[in-house]
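One structure follows; several queries about it will come next.
Yeah, one chain of the complex is gone here, protein chain that is, but the others are all in their spots.
Chain naming follows the written order as A, B and C, and within any one chain the residues start at number 1.
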Amino acid sequence: MEKQFIFEQITEMWNNHIPFNSLLGFTITQMTEEYAEIQFDWQDKLMGNPIQKILHGGVTASVLDMVGGVVISANLIGRINKPDKKKIADKLSKFCTIDLRTDYLRPGKGKSFVATARIIRHGSKVAVARMELHNEKGEHIAFGTGTYMV
Amino acid sequence: MEKQFIFEQITEMWNNHIPFNSLLGFTITQMTEEYAEIQFDWQDKLMGNPIQKILHGGVTASVLDMVGGVVISANLIGRINKPDKKKIADKLSKFCTIDLRTDYLRPGKGKSFVATARIIRHGSKVAVARMELHNEKGEHIAFGTGTYMV
Amino acid sequence: MEKQFIFEQITEMWNNHIPFNSLLGFTITQMTEEYAEIQFDWQDKLMGNPIQKILHGGVTASVLDMVGGVVISANLIGRINKPDKKKIADKLSKFCTIDLRTDYLRPGKGKSFVATARIIRHGSKVAVARMELHNEKGEHIAFGTGTYMV
Partner (left out) sequence: MEKQFIFEQITEMWNNHIPFNSLLGFTITQMTEEYAEIQFDWQDKLMGNPIQKILHGGVTASVLDMVGGVVISANLIGRINKPDKKKIADKLSKFCTIDLRTDYLRPGKGKSFVATARIIRHGSKVAVARMELHNEKGEHIAFGTGTYMV
């Protein structure tokens, strides 16, 4: 299988069949071996503070965790020799987040948001990604660092 | 106002009027100046991994952020001299999470979950809480550390 | 070899042959599979702030990283079947810190200090320890969480 085709299939699956992502409205819009992107729109149900009308801190942590996981999964898959369904499923079955740090820089205000991730450590056991969250005005809302078992 | 009465009112408000907490089914069950507790039940929409049927890492981060915020809010309010609505609203208006670290120890499996928080640093500018997540069997699912602006 | 004997030998080696530990005066005083302890005395060279006469934040991070590494090493060795020098050296050769979080609770004042560590996650690839630093009065100076590759 072509890598690009694999990433499209996984994107389609994760966008539609991970209940919590659907609940929050997360859509993976880029998935490559070094970079990933998730977009989502403001919805009142994502509100953590009704007075200030800002994102719940948990929404921010959730999207950062997710987008970091997307880029690291893509990287893992990209390194499989002659990938097929079984090899991919095997690889991803061990994948999990070990720890996640979220730094909240500004209140989560906006109409739409984009979370991005880049890999900073590739490894055979552990991988690390750095993530960012911006709103539609380009305001930087949060930073994240995620360590994942691979 | 009596502190206990204030905490009950805030608990009632946060349990019913923070949209994201309602969406996830979080219920504050204890709020004191040193300790707080949130309970929630498994719901399919909280699933991060349909194959393994476990909590999305973002749900874990969300409840740890929230329960840490509850104990620190209670502590802040407890230190107000003759608290009234205005003083409490003033105090809480500045409150926000600065950073949050989540350590995932085990897959988030279970029928119901309890998140707990204790204060480890009281300060006039910054407070720190340590949080834990367990399931109904007492299995320890995650640890967290949250730093909050107060 | 008996585990207790192995731990004594490693303690002796690490106390005397890791240059940076000697420089800072760190002494491992307990090494078991679930718990470790390091002691050190105040020395002016450890000062980070000459006006306040307190430990440099880097000293605190160093001792927490070290004591977490001690308990996790002990745990790794404890799980080796019929341990011998080669097996132990193999096991420890892959060992390294992935990430370390230090929470500074109080200024590092004191005449002597004790750092302690407990394991919170055992794993075949990754282990996590929680660490604390207290002074001789029992004042709690810092918390730490370390994630280690094993």
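Note that contacts are C-beta pairs under 8 Å (C-beta built on N, C-alpha and C of every residue); 3 or more make two chains touch, one makes a residue touch a chain.
Only a predicted model underlies this, so the values are computations on that prediction, with no experimental measurement involved.
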Study note, to complete from the structure: Of C:Val63, C:Ala117 or C:Val150, the residue that touches the missing chain is C:Val63
Point to revise | For subunit C, residues in touch with the removed chain | key: 17-24, 44-51, 56-59, 61-63, 65-66, 69, 93, 96-104, 107
Study note, to complete from the structure: In the full complex, subunit A touches the hidden chain through residues 101, 103, 105, 120-121, 128, 130, 140, 143, 145, 147
Check your understanding: Which residues does subunit B use to touch the chain missing from this display?
Key -> 98-99, 101, 123, 125-126, 128, 145, 147, 149
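Heads up, the rule we're going with is that only the chains that are shown with their structure count from here on.
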**Study point:** Equivalent-chain rotation between subunit B and subunit A, CA atoms, steps of 5 degrees
**Key:** 180
Point to revise | Interface residue overlap between copies subunit B and subunit C, same or different (over half shared) | key: same
Review point. So which chain is farthest from subunit B, going by the mean of the CA atoms in each chain?
Key: C
**Study point:** Whole-Å gap separating subunit A and subunit B, where each centre is the average of the chain's CA atoms
**Key:** 23
Practice item. Specify, in ascending order, the residues of subunit B that touch 2 or more different other chains. Key: 101, 103
